[in-house]
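Just one protein chain is left out here, and the rest sit where they should.
A and B label the chains in the order they appear, each numbered from 1.
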Amino acid sequence: MRASLLPYWRLLRAGIREQSTYRLAALGGLVANATFGFLKVAVLFATVRAAGGDLNGYDLGAMSAYIWLSQGLLGSVNLHGRSDFAERIKDGSVAVDFLRPLDVQAASIVQEVGRSLWSLVPRGIPSVLIGGLVVGMTMPTSPGPYLLGAVSLLIGITIGAAVVYLVATAGFWMVETRGLQILYMVVSGFLAGLFVPIALFPGWLLVLAQATPFPSMMMYPIDILSGRVTGAAALGLTAAQLGWLAALGLAGHLLTRAGRHKLEVQGG
Amino acid sequence: MADLAPYRAVLASRIRSQRSYRANFRIDLISSFMVGLVELAEVWVLFHNVHSLGGFTFAQILLVFGLADVAFSLADLAFGHCDNLPTYIRAGKLDVFYLRPQPLLLQLITSDISLRRLARVLVGVVCVVAGLAVNDIAWSASTVLLLVVSLVSGFAIFSAMFVWAAGAQFFLINGAEMTNAFVYGGRYAATQPAAVWNRPLKVVFGFFFPMAFTGYLPTLEILGLPGPEWLPAWLAWCTPLAAVWAWAMAMLFWRIGVRHYQGGGG
C-alpha cells in the first residue's frame, strides 16, 4: 500500500516545486489578487453600509474576511479551467501517460493540487495579510475553525482539480475545448462565490448553486475558516464536500476509461 | 484599400477555420454569451439585496454596465488577441511577424479573431437599450452625441488597455496576471458605481486607467446626476481626452516593448 502511494506523493511534491519556480508569475498573481480585492471591498462594503451595517449576517468585518479569504484562494482553487492535462490530450502526449503504471486521473489531480498548495505561500497568505493589515477583518479566536477550515480547504482545492480534470476529458471527443473551459470559468467563479458570497443570492439561485460542486471549492472553506459556520453545520459542509469529491472522482474515472477506449479504437 | 488585403486574407482564413468546427463554435458562442450574462448577474445580485448603491439604482447601473460592457467586448473582439503575445513570444512566432512588411501591432491584432466574442456584445447592447428605456432621460441632441462619443471613446480606452498590457508582456513573459489585474480588473471596475471607490481607487481606475470614463461618467451626465468628489458629471465630455491619454500610454509601452524584444525562445 505504502509503496503504491509513493509515486503520487512524489508527484505532489513535483507540482509544488514546479510552481515555486514561477516567481514573477506569483508576484503578478498577488498584484491581481490585491487589485480585485480592493475593488471588491469598495463595492461590497458599500452594499453592507447601504443595508444598514448588516447584510444577511455579514457586517463589515465578516465581509472583509470573506473578501480577502476568497482573494487568497483565487490562485489555489482552479476557477479558470485550464490544466496541463487538457494540453496533454490536445498535443497527444496523453498516450504516454496511459503507458505508465499510474492512475492517470489520480496523478493529474495530485500534481494540480501540489501546484495549488504552493500558490498559498506567495499569493494566498500575503493576500489575506494585505487585507488584514490595510482593511481589517474579523477572524475566529479559537483554533477549531482553523483546523477544520484547513481540512475543508484541502478538500476544496482537490475538488477544483477534479472538476477541471473532468472538463479536460472533453478533449478526448472534441477538437477544441476552449469554449468549454471559458464556460467553466464563468459559471464556476460565480457559483463558487468569488464575486458575491452565495448567502446573498436570491433563494432560487442559492439552491441552484448548492446543487453544483462549485461552492464546495471556495465558499464552504471560507465559511468555515472565517467562523461564519461552526459546529455541526461546519461538519455538515465538510461532509457535503467529501460527497462531491467522491462523485467527481467516480465520474472522472469513468470518463478516463471511455476516453482511453476512444484513443485505442480510433487513435488520437 | 490594397493595404488592408493582407489582414483581410489572414482574418478570412481564421474565420473559415473557426466556422468549420460547428459544434465548437456553438459552444464558444454560448459560453461567450454566458460571460456577459454572469457579469451582469454579479451586479444584479448586489442590487437584489439593497435598493441603491453608490447613489445608483439597478435601472441606473444598467446603463453604466451596458456602456462599459459594449465598449469592452468590442475592444475584446478587436484587440483581445493581444493576450496571446506571451504564447507567441515563447513559441518564436513573433520572429515571423518581424519578417513581414506590416506593422507588428497590426499583425498581432489581426493574426486571429474570435467571432464568439460577438455574443457577448449582445448582452451589453441589450443592457444599454434597457437602461435608456427604463430611466427618465431628458433626450436632446447632446444626449445622443454623448452616447456616441462615449461608446467610441470607451472602445478606444479598452483597446488601449489591451495594447498597453501586450507591450508590458515583453518584460513580464510569465507575469501576465500582473497586467490582467488592470485589464480585466479594469473591466470589473468600469461596471461599478464609481462613487463607492476610495481615493486611491479613484486615482487608479478613475484617471490613470480611465475606467470611469467608459460607463460611469457618461451615465451621470445622461441621467443628470451630480457625481461624487473628484468625478463630476461634466468630465463625461472629456472621454475622448481619456482615450487619447490611454493610447499614448499604450503606444509608449508597445514601442519600448518591441525594442526590448529578446528574440523568441529556442
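Here is the rule we go by: a residue touches a chain if its C-beta (ideal position, glycine included) is under 8 Å from a C-beta of that chain, and two chains touch if they have at least 3 such contacts.
One rule holds in what follows: contacts and distances are computed from a predicted model.
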Task: Candidate names "Glutathione-dependent formaldehyde dehydrogenase", "ATP-binding cassette domain-containing protein", "2-oxoglutarate ferredoxin oxidoreductase subunit beta" or "Cell division protein FtsX"; UniProt protein name, chain not shown - done: "ATP-binding cassette domain-containing protein"
TODO: Please work out which displayed chains the absent chain touches and list them by label.
DONE: B
Task: Candidate in contact with the missing chain, chosen from B:103, B:200 or B:232 - done: B:103
Task: Which of B:92, B:200 or B:226 contacts the chain that the document leaves out - done: B:92
Task: Where the unshown chain meets subunit B, residue by residue - done: 2, 5-6, 8-10, 13, 17, 92-93, 95-96, 98-103, 259, 261-264, 266
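By our rule, only the chains that are shown with their structure count from here on.
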TODO: Would you mind pulling out the distance in Å between where the CA atoms of subunit A average out and where those of subunit B do?
DONE: 27
- [ ] Going by the contact rule at the top, pick out the subunit A residues touching subunit B in the complex.
- [x] 22, 24-25, 27-29, 31-32, 34-36, 38-39, 42-47, 50-51, 55-56, 174-176, 178-180, 182-183, 186-187, 189-190, 195-196, 200-202, 205
Open item on the list: For a test of understanding, state which residues of subunit B touch subunit A in their complex under the given definition.
Closed with: 21, 23-25, 27-32, 34-35, 38, 41-42, 45-46, 48-54, 116, 172-182, 185, 188-189, 192-193, 196-198, 200-201, 205
